[in-house]
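Here the complex is missing a single protein chain, while all its other protein chains stay put.
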Amino acid sequence: MACILEAQGVCKYFGGLKAVEKVDMKIEEGSIFGIIGPNGAGKTTFFNICSGMYRPTAGKILFQGKDITGLPPESIARLGIARTFQNIQLFRYMTVLENVKIGFHIRTRSGFWNALAHDRRYRQEECFIEDEARAVIEKVGLSSYADTLASNLPYGLQRKVEIARALALKPRMLLLDEPVAGMNPLETRELSEFIIRLNAEGYTIVVIEHDMKFVMNTCHHILVLNFGQKICEGNPAEVRRNKAVNEAYFGKGLVVGGVA
Amino acid sequence: MTLPPRLAVLLQKKAIRISLAILGIALLAAIPQLNLKSYYMGVLCRILLYTILAGSLNVINGYSGQFNIGHAGFFGIGAYTSAILSLQLKMPFLLALPVSGLLAMCVGLIVALPTLRLKGIYLAIVTLGASEIIRLIALNWMSLTGGPNGLRGIPAPVLFGLKFSRSQQYYYIFLVLSLIFYFMTRRIIQSRIGRAWISIREDETAARSLGVETMRFKAMNFMYGAFWAGIAGGAFSPYFKFISSDMFSLDEGFNILSMVIIGGQGTLAGPIVGAVIVNFLTEFLRPISQYRLVVYAILIIVMMWLRPQGLVGVSKSVLAERKFGRGRRTHRR
Partner (left out) sequence: MDYYLSQAINGICQGSIYALMAIGYSVVVGVVGLVTFTHGEVIMLGAFAAFYTFQLVGNNLIIGVIASFLASAFIGVFVFKICYERFFNAPRHISLICTIGTSMLLRNLAQIIFGPNNKPLLEVVPNRFFGKGVVGLTLVQIIVIATVISLSFLLFLFFNRTRWGIMLRAVSQDKTAAAMMGINVRMTSLLGNSIGCGLGGVAGMLLAIYYQTLVATMGGSAGMKAFSSAVLGGLTNIPSAAAGGLCLGIVENLGITISSASFRDIFAFIFLLLVLIVKPEGFARKTGVRP
């Protein structure tokens, strides 16, 4: 399988703080990739580098073989990487439908003069956006909330709206930052199944998460970060057994009853 | 503002809306036929002029969330351009007007460019400085702008054989321009461009991660607002027949800003309401005209305390927030 995203020696320093230190990573196209690690390990910083929010202090990011290091977020979105945020950055005062419509921005091209004249391209694209946005909302199962204000939705549904909005870009790869944070076990399992279904349609999905059960059940391949460095990479079974990973989460002492 | 349900349903029908619009325009067009005193016609002309000025400032401040407080500068550029073109080059009004708009638009781009990447406060100061620089240049460039004496005797436009020299006639020019502005802006706001602008206003980070080219759209937005301020200026100088640099001071910029803040940001009605209210207040306060700006200042402060989006401004927006929004905030930025 081809490698869709590759990180080569990525470092990010904020003054004296080494947030990410020489991380190498290869993500295979069509896989579900998990990034885990204790709080402050550098996971979201790494995401921000991949999605263009931060410029790495050193190292390269290659997307489908092309060097995307240092490109701004707008360009990276156009190349086919969509992301969601740890803090949920929905447009709070827009409805679910309006939120998702913004996601169609890069798939349409009508400009100033089209808008002024209400010409054919304008009308066609407006219909396209309306229909397709509703389709995406239907796909994540939020049709009944299409005209609800985003901030009025419960937390778990807001996360789904963010994913719907990201899907609107028709990306090659989805970066999901803590998608199941704050969800109960039932919602977590639903989202896990949803992500597996999306993956079956061809999306490569990268997930940052803390919920071990979710990660172990959903991901094909896992990268573990601690203090900004890679301490392990492999499939769920390998990661579970790995000594360094256990030490990172549970410390170096003995644990009663063995490892979880 | 919520309307009673029957009224709201009625207004949904396109036919009703178009009929009301035509009726409204017809009424507006009929006003000069009432043969009011030219003083009142002058007030009405001023209100129409300011719907364009406040409206164009609202496009910048209210729709894309940028921060322009030097709008008087673009107004001045438009005014001086059309005056100089018609006085020195004898250019006809219909040609001088778009040139005024285009020149203001170009200056707008130059002003906005350095600060597109930076936080709003920097753009605000740069617009303030630019407005003052424009005024200073107008004040000092004797050969072009007449310096402190200004420019006199700007010829009235002659269109279709009619000379528009009285406010009763010029009213139609302002009416046509403000209608064009309104409908043009409405179309742009409702389109993909308007959505991009609003997404930038609401959450620029999210917008960028969705592929919205924020720099390009912010620049486009600023240029659009500057263009229309230039048009307003270009229409103003043949109307007033005399212009000088002190008409385009910072105080004038604050005058326009007051209309947007008091009337409302982020809606098409807001600047219209603001233009009406502030211009009525101007007339009302004529006996104590030095207190005029004091009153506007107090109204601005009160509005920020009670209703930051303005009287009929957009409530479904970060502009209307009085406390940091709901949703997790891990730290202040």
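Chains: A and B, in written order; residue numbering restarts at 1 for each.
The rule is simple: a contact is a pair of C-beta atoms (placed from the backbone, for glycine too) under 8 Å apart; a residue touches a chain by one contact, two chains touch by 3 or more.
Computed from a predicted model, the values in this text were never measured in an experiment.
Here is the thing to keep in mind: the chain we left out touches B in the whole complex. The chain omitted from view is touched by exactly one of A:G15, A:G202 or A:G251, namely A:G15.
Screening B:L23, B:L109, B:I133 or B:L162 for touch with the missing chain picks out B:I133. The chain not shown here is touched by just one of B:A124, B:A156, B:M184 or B:M215, and that residue is B:A124.
The residue touching the chain not shown here, chosen from B:I22, B:L109, B:L162 or B:M304, is B:M304.
For chain B, the residues touching the chain absent from view are 65, 67, 69, 114-115, 117-122, 124-126, 128-130, 132-133, 136-137, 139-140, 250, 254, 257, 261, 290-291, 293-294, 296-298, 300-301, 304-305, 308, 318-319, 321-324, 332-333.
In this text, only the chains that are shown with their structure count from here on.
Note: centroid distance chain A to chain B, computed from Cα atoms, is 41 Å. Interface residues of chain B, counted against chain A in their complex, comprise 184, 187-188, 190-196, 198-199, 202-203, 205-214, 220, 316-318, 320, 325-330. Only residues 51-53, 72-74, 77-78, 82-83, 85, 87-94, 98, 101-103, 105-106, 108, 110-112, 114-116, 118, 122, 125-126, 129, 149, 151, 165-166, 169 of chain A touch chain B when the two sit together in their complex.
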